[in-house]
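Once you've had a glance at the structure underneath, I'll fire off some questions.
Apart from one protein chain that is not included, each protein chain of the complex appears where it belongs.
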Amino acid sequence: MPRSERVVENLNAALHRVFAEDESAYLIGEDLADPYGGAFKVGKGLSTKYPGRVLSTPLSESGFVGVANGLALTGNTVFAEIMFGDFAFLAFDQLCNFAAKSVSMYGSRQELRMVVRCPVGGHRGYGPTHSQAVQKHFMGVPNLALYELTPFHDSADVFAEMVGRGEPCIHFEDKTLYGTRRWTEGTDDLFEFGFAGARREYGTAQPRVGSGDADCVIIATGGTAPLALQAARKLFLEAETVCRLVVPSRLYPLDLSPVEGMLARARRIVVVEEGVAGGTWGADVAQEIYERMWESLSGRVRLVHSDSSVIPSAAHLEREVLVQAEDIEKTVREALAR
Amino acid sequence: MPRSERVVENLNAALHRVFAEDESAYLIGEDLADPYGGAFKVGKGLSTKYPGRVLSTPLSESGFVGVANGLALTGNTVFAEIMFGDFAFLAFDQLCNFAAKSVSMYGSRQELRMVVRCPVGGHRGYGPTHSQAVQKHFMGVPNLALYELTPFHDSADVFAEMVGRGEPCIHFEDKTLYGTRRWTEGTDDLFEFGFAGARREYGTAQPRVGSGDADCVIIATGGTAPLALQAARKLFLEAETVCRLVVPSRLYPLDLSPVEGMLARARRIVVVEEGVAGGTWGADVAQEIYERMWESLSGRVRLVHSDSSVIPSAAHLEREVLVQAEDIEKTVREALAR
Amino acid sequence: MLDASTTTAPRVAGPAEPADDDLELLLLIRHFELSLLDLFSAGKLNGTTHTCLGQEHVPVALGPLLGEGDYVFSNHRGHGHYLARFRDPEGLLAEIMGRQGAVCDGVGGSQHILRGRYLSTGVQGESLPVAVGTGLHLKRHEPGSLALVHIGDGTWGEGSVYEALNMAQLWRVPVVVAVENNGIAQSTPAALQMAGSIEGRVTGMGIAYRRIESCDVHDIRTAVEADVEQVRATNRPLVLEFSVPRVGPHSKGDDTRTQEELADARSRDWYEVYGRRFPEGFARADARLRERVSQVTRDVDARPLSEWRDACLAPSA
Partner (left out) sequence: MLDASTTTAPRVAGPAEPADDDLELLLLIRHFELSLLDLFSAGKLNGTTHTCLGQEHVPVALGPLLGEGDYVFSNHRGHGHYLARFRDPEGLLAEIMGRQGAVCDGVGGSQHILRGRYLSTGVQGESLPVAVGTGLHLKRHEPGSLALVHIGDGTWGEGSVYEALNMAQLWRVPVVVAVENNGIAQSTPAALQMAGSIEGRVTGMGIAYRRIESCDVHDIRTAVEADVEQVRATNRPLVLEFSVPRVGPHSKGDDTRTQEELADARSRDWYEVYGRRFPEGFARADARLRERVSQVTRDVDARPLSEWRDACLAPSA
């Protein structure tokens, strides 16, 4: 597939662009100051260029998200970085009880331009307290929008959209993507990469030859997109199964309209995420699909997620728990077999 | 319907029983000491009878849930009370990253007997930070079981079951139930009240005459059960619609087997909860139903929940947001109309 | 400048006669709160409400030290803070009763109010880091302005307080924390919820601190005026601890204190103190404000129900 810069470079460039264009932009979180630039280096260079607007904080997740809230309330554009998404639980109150509620609980709409960035997910051997995909726990909070980093989207666009909402957003970033290269529009040997939706809400990939309706549409979160693509390639090569991959930039609230037609024509639909079983994002997507297209559905929506388990440290144990490309492949095969 | 003591008395008696039978039982939380006995009086009398085992804490939700974790780790049976469920967000880390993970992340199973009690829900005019039904946010954490107070269940049984799990549990308690009377087995003028499941996992209510299959099964959380019953009565009296009400004691993990037959025979299924839209418990229940009984389903599962909004303070505004009996009635009518 | 060491306000023999304006405001708040308790008893309010009976003098004393550019963060016990800032009993009562003219359309209610640079919320401790963020903004764009946060003694149990104070001091943020130490948190006496002292905790972080025992608004102002100016000039945070009596229940009818404790609280009430010392002028003003509040109550009670001003926020939208 066509490849460009690394995802972490794109993210870093997107932040630099926000800071250059918006004098009120802040970045707040732990160990952000150069030369460290944050645990995953997403903030590199910012503190040198904009010393007053990068706040390297003490270990105080709840506190610094609160500070971000104060900066956002006074009209600034604030990016906060939680070092590992698991620690977002420490700031759950400031995020849900203060940031999100402040938008509407005072009767008239209160604008908050605020993005909380959370590196999430496993596959890196960081162990049970540093590896969760915590997205699902933040779903369904009014005025808290959830986005996820994908290999398709230019983070500059996504950041602009989040900031433009004027309400708090969480941007989940699967750590395994940071070091990989972005996917850009165009084709590779087998697949065609593009977008669906007027505002490119969904990244899409489909076999170049399979122009007809898909056997299966795979809706996958950004972090699992590479696994889903791997499964789709294999299914195409080995079984001539045509899978379309659909990767949303925004997880919640979800608007399926840009891909509704594609979903309605698919024989099967599979939803993939890394989070462990129970109360998953996928269940919510499925619910939306059943509600919108019950009549046209030709089969039930299948969910793929990690096992109900802590994420172990040792690589071989972690592998058993986390979603793998083979799990996706297997689910698609099973779905099509019925 | 047959009525017995008030729910809050039943809860209080259940705690007294635990304390009498289990020397290692603790209750920890804010303002628990007599004569106050906790904001909703559930703990009344305990501190007088068991002074060393009731810990009235400073305002420190994260801290005192941590203390509860320590007591549980050392083999005690610990009940913690979060004054308002909204504040459970302050303890999200201790609950999910410590309590739940400790059960399994050390390789061998670590027993934790621990119940975190959370009064939840609106209809009381307490306003946006004191009225949420926060249940859904805690779903899908391995080794964290979620229960909800119902008008059917004897809290003594439920407490025994939770403690017996040997893993952290949250017991959600809809504030509107505290002052109401429990429902006991037997019949009233129209309905028959009973249980489904060998361990009485589900409370059930059905019209006495409608012995055949139900037009609709309404699965409702404990807090919404009275509203669902009200809707069911009205539907029966006005439209001769037979609704069976099914109220689970345990919300997560959910085991539908005791009611699977009933569900399979129902024309329609409606799931009710008070939480606001998005990532709901109902979506998860529906997902489970689709997975288990896709072939036999004669219609899609309908969800009833509150609007996507903060919970306003003023009674007339709060009413608009929260699930009401009429919403349930309307959904059942619509479901049956198709 | 005020240093990170104990400094106590000069004890005065007794309060001086308050300025008319101060007395009016004190009594406005007092009667507003008493009227709320009456409305509750009459079944005209739902939900909960926390009156500031006995603590009115704190916002009244601090009011003239604040400018328009300053932010005030209030908590659950915030009616006095609001009235001292805006003198708007109609708007506040309408908010509490869910009537037209409500400051926040009745959505927020007693504990959740936003108006201009005034904000309250109902989760204890949450507003401290928010005030630090606000103070950072002021420091950059409106130097000389500050963020004032009211909290109670019990709120010092919450970790957020320390996370926020640490950052405020590290980054030199113009935040003033007004602690209204009424010696109790809901039903729990301070001795059962606070180890050591507020002073020790604050100075341990190198933060400026002052304790105020007086309930005389003039004395209080004299004692803290220079400290507050220092915050504006240096951007260093400041904690003011006011020793106050809680004369009413925590919310409604939930006072479990003994008769002696209650008598002690009442004896320290500015209302008693002022009333004893200047019986005539006080009684006149008292009657006037009682009447004013009862008019406001009748007026607001007669209004139609509030509506979401911002149609897009209403859940039906």
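Some observations on this one:
A, B and C label the chains in the order they appear, each numbered from 1.
FYI, contacts are C-beta pairs under 8 Å (C-beta built on N, C-alpha and C of every residue); 3 or more make two chains touch, one makes a residue touch a chain.
Treat the numbers as computed from the prediction; the structure is a model and nothing was measured.
For the options B:Y36, B:F64 or B:F172, the residue in contact with the chain missing from this view is B:F64.
When the missing chain is restored to the complex, the residue among A:V158, A:L177, A:V246 or A:V321 that touches it is A:V321. Contact with the undisplayed chain is limited, among B:L11, B:A33 or B:L55, to B:L55.
Contact with the undisplayed chain is limited, among A:E30, A:E148, A:D215 or A:E288, to A:E30. Interface residues of chain B with the unshown chain, by the touch rule above, are 52, 55, 57-58, 60, 62-76, 78, 93-94, 97-98, 102, 104-110.
Chain C meets the missing chain through residues 4, 156-163, 165-166, 169-170, 192-197, 199-207.
In the full complex, chain A touches the omitted chain through residues 30-31, 33, 35-36, 39, 56-63, 86-87, 90, 124-130, 307-310, 312-317, 320-321.
Rule of thumb we're sticking to: only the chains that are shown with their structure count from here on.
Computed centre separation for the pair chain A/chain C is 42 angstrom, with centres defined by C-alpha atoms.
Computed centre separation for the pair chain B/chain C is 37 angstrom, with centres defined by C-alpha atoms.
If each chain is reduced to the centroid of its CA atoms, chain A and chain B end up 31 Å from each other. The set of chain C residues that touch two or more partner chains comprises 102, 105-108, 112, 121, 123, 159, 308, 313. Those residues of chain A in touch with two or more other chains are numbered 62, 93, 97, 104-105.
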